[in-house]
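Here is the structure we will look at.
One protein chain is absent from this view; the other protein chains keep their places.
Take a look at chain A:
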Amino acid sequence: MTSEAQAVTRTVAEVPLARRFGVLWWGALLASGALVLLLGYTLVSVTLVGVGVWGINIPFVWGFDLINYAWWIGIANGASLFAAILVLRRHDLRTAVNRFAEGVAFFAVICAGIFPIIHLGRPWLFYWVFPYPATFEVWPQFRSTLTWDFWAISTHAIVTSLLWYVGLIPDLATLRDRARSRNVKRLYGVFALGWRGSVRDWAYHQRAYRLVAILVLPLILIMQSTVAFEFAVTLVPDWHETRQPLHFVATGLAQGLSIVLLVAVLLRWGLRLGPYIDEGDIDLLGRLVLASALVSAYLYVDEIVAALLADGIAQEATFNRLTGDYAGLYWTAIVYSILIPQLLWLKAARRSTLACVFVGFSIGVGIWFDRFSIIVGGLQTDYLPSIWRTYSPTLAETGLFLGTIGLFAALLLLFVRFLPVVSMFETRHDEHEEKSS
């Protein structure tokens, strides 16, 4: 039977069904597992001791917690926006990257969601932001930005995971039908929910899938704008800007795309998925990353122009970011997220795995520095010079950050091991259309 199977099913479905997986995968899983342990340790320590283990203090009531939240949510939003647009455009690229772009988005939301909960100080009371009939008869304050986070993160997590899962159902059915052992067959069978590929089922499935992809577009714009509004509604001089949402949406997209590119080249190389994530796909992704880096560049220029037009204190606050104690962060962000991606003008760079990994990684790092610069640099020169201080993260915060990276990597590795990373039914559909056209 295997010999007659469609090539895509054979190549993609055999990855999760393989009995053994390489040493590289195990090594990566062990390394990320160690970081997950570190995450557990830092979470327990901050829960037991309190947020005093972090380097935050007035005026830096936010530090790594908000930086990393904004960073992860940017990855999530960029990746989901990208996946949704590909579905809507019915672009050929969707078959190659959609499945894991949605996965990347979902895992990044999980990592992002940890921060707002843990930075509450009493994280076990996080449900207070949810309106439930408490005996105190106090309702959450909806004029506070904290409740926005609750709805935004939970919605993003639910919608992304549903979209991802519904897209997976037909492919889980393929795994069910190809599994060799009875138990594996049962396991995939339960998750495939009894999918049998009826033409009627397909028609509804496609309609619903596309519709939810459409819904993801406004969701992402609202999500990133909400994150940005959380800054903009404060009175901190450097944050109180109407340009914030645009900055967050655009740089978030660059960051999401760069992580998708990074994961795409790693999967292509690691799982030998060359025929399905082909050179053309990577090339196109590279161009998109470059374009989004150029948009980010435009917004950095816009920031400076806006500062020139701003009133005295806001202007001083912005220029303090460019030249003050934290100027290094700002310029690192420029180098990593704007200058290094210019490498992708070269065709050779877009075709090279190493160059793509380098650029994808550097944009991720660059935007992280950008968020650091906005949050810490913004708080540094407030209206009251007597509280001007500097901030540096403690080991507990760094451990938390590294821990979420480990969690993300571990989730991604498990996904690669047990689920098809390329959408098989979309690829079959594409191949059929190519043949008949």
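Please note the rule applied: contacts are C-beta pairs under 8 Å (C-beta built on N, C-alpha and C of every residue); 3 or more make two chains touch, one makes a residue touch a chain; residues count from 1.
Rule of thumb we're sticking to: contacts and distances are computed from a predicted model.
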*Missing chain's UniProt protein name, "ABC transporter substrate-binding protein", "Quinol:cytochrome c oxidoreductase membrane protein", "CRISPR-associated endonuclease Cas1" or "Pyrimidine operon attenuation protein/uracil phosphoribosyltransferase"?*
"Quinol:cytochrome c oxidoreductase membrane protein"
*Give the residue, chosen from A:A18, A:L211 or A:V305, that touches the chain omitted from the document.*
A:L211
_Touch with the omitted chain, as defined above, among A:V15, A:V36 or A:L219_ = A:L219
*Write down which of A:L37, A:A203 or A:V305 is the residue touching the left-out chain.*
A:A203
_From the list A:W54, A:W72, A:F106 or A:W195, pick the residue that touches the absent chain._
A:W195
_Interface with the unshown chain - residue positions in chain A_ = 1, 4-6, 9, 131, 137-143, 147-148, 151-152, 154-155, 158-159, 162-163, 166, 169-170, 173-174, 176-178, 189-190, 193-208, 211-212, 215-216, 218-219, 222-223, 225-226, 229, 233, 425-426, 428-429, 432, 436
